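See below for the structure under consideration.
Every protein chain of the complex appears in place save one, which is left out.
Up next is chain A:
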Amino acid sequence: MSAAPVPLNSGGKELLNPPSDGISNLRFSNHSDHLLVSSWDKTVRLYDANANLLKGEFLHGGPVLDCCFHDDSSGFSAGADHTVRRYVFSSGKEDILGRHDAPVRCIEYSYAAGQVITGSWDKTLKCWDPRGASGPENTLVGTYQQPERVYSLSLVGNKLVVATAGRHINVYDLRNMSQPEQRRESSLKYQTRCVRCYPNGTGFSLSSVEGRVAMEFFDMSEAAQTKKYAFKCHRKSDNGRDIVYPVNAMAFHPIYGTFATGGCDGFVNVWDGINKKRLYQYSKYPTSIAALSFSRDGRLLAVASSYTFEEGDIPHEPDAIFIRSVNEVEVKPKPKTLAAPS
């Protein structure tokens, strides 16, 4: 797909002016190669990934735990100071969209519903309408109680998947948020780290702190549920015993539907979920992978190499963001040579 092979640095091009503290999440825009990065240094930064330029920086009230784009000109962030903020990049304006009772952990914008959805450690999910005038009274659409603190969220189409502490998973239909469509328990036996929906909307993948990823499906019928499986990853073998790393991030390739996972071992692996194969492994990054994001055309992969505090407060490598150019061979699925895939 790429015109000429881009000479790869060991991990990709390193972005200049990275945040000064841990990176909680990064996202590519759906319209351009702008990258929005949220960090523990209380800032939300906007970069032009191609030009390697910092285009904007916004200060939050506390460490920023998640961020997302609205459109190419504005974005939202979720902070540990319990606020949900909105930024307009061109003007540099920002305001508070709303608040939770505890740090806000995740934030997503749903194009289908035109709403911002946030999940917080106050065990609620809140939906906000950003078109309304500012002020929490005007923007809050609804508050939905969760069984536990929200750890991760993902959207695809009208489906919303919420992963909480205690390994609960709730699947919602955005058109009817009063009740979760499905209440599930994670099929992984350890704490959920991240949940991501498949781009084709048939299901979602879950990752845990125990170096394992589960591939699940929304369709609860027997036939569909037989397709679900889990696999081990991000593990190191040492004298016959496995050292297991949490899988912090997952990102789906927008075109091929293959996905990358990033773990505390510092590796990014690319997987073909349908053929159950690993396609590629990038060389090791300096420290844990905190976040991953593919650009809208799948040509770039942003990798946040930032220590995620899995071992507590210890000295660690500086936080960095790498932008890799993605080769087709690394992400294109490879069906088995025999007949039908499994």
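FYI, a residue touches a chain if its C-beta (ideal position, glycine included) is under 8 Å from a C-beta of that chain, and two chains touch if they have at least 3 such contacts; residues count from 1.
FYI, contacts and distances are computed from a predicted model.
Comparing "Aminotransferase ACS12", "Microtubule-associated protein 3 isoform X2", "Trafficking protein particle complex subunit 2-like protein" or "Centromere protein X" against the UniProt entry of the hidden chain yields the protein name "Microtubule-associated protein 3 isoform X2". Of the options A:Phe58, A:Tyr109, A:Phe267 or A:Phe294, the residue whose C-beta touches the omitted chain is A:Phe267. Shown as candidates are A:Leu54, A:Ala165, A:Ala224 or A:Ile255; the residue that touches the absent chain is A:Ala165. For the chain left out of this panel, the touching residue among A:Val116, A:Met177 or A:Val209 is A:Val209. Touching the omitted chain from chain A are residues 22, 24, 40, 63, 65, 80, 103, 105, 121, 149, 151, 165-167, 187-191, 193, 209-210, 212, 214, 229-233, 235-238, 240-246, 264-267, 271-272, 275-284, 308-313, 329, 334.
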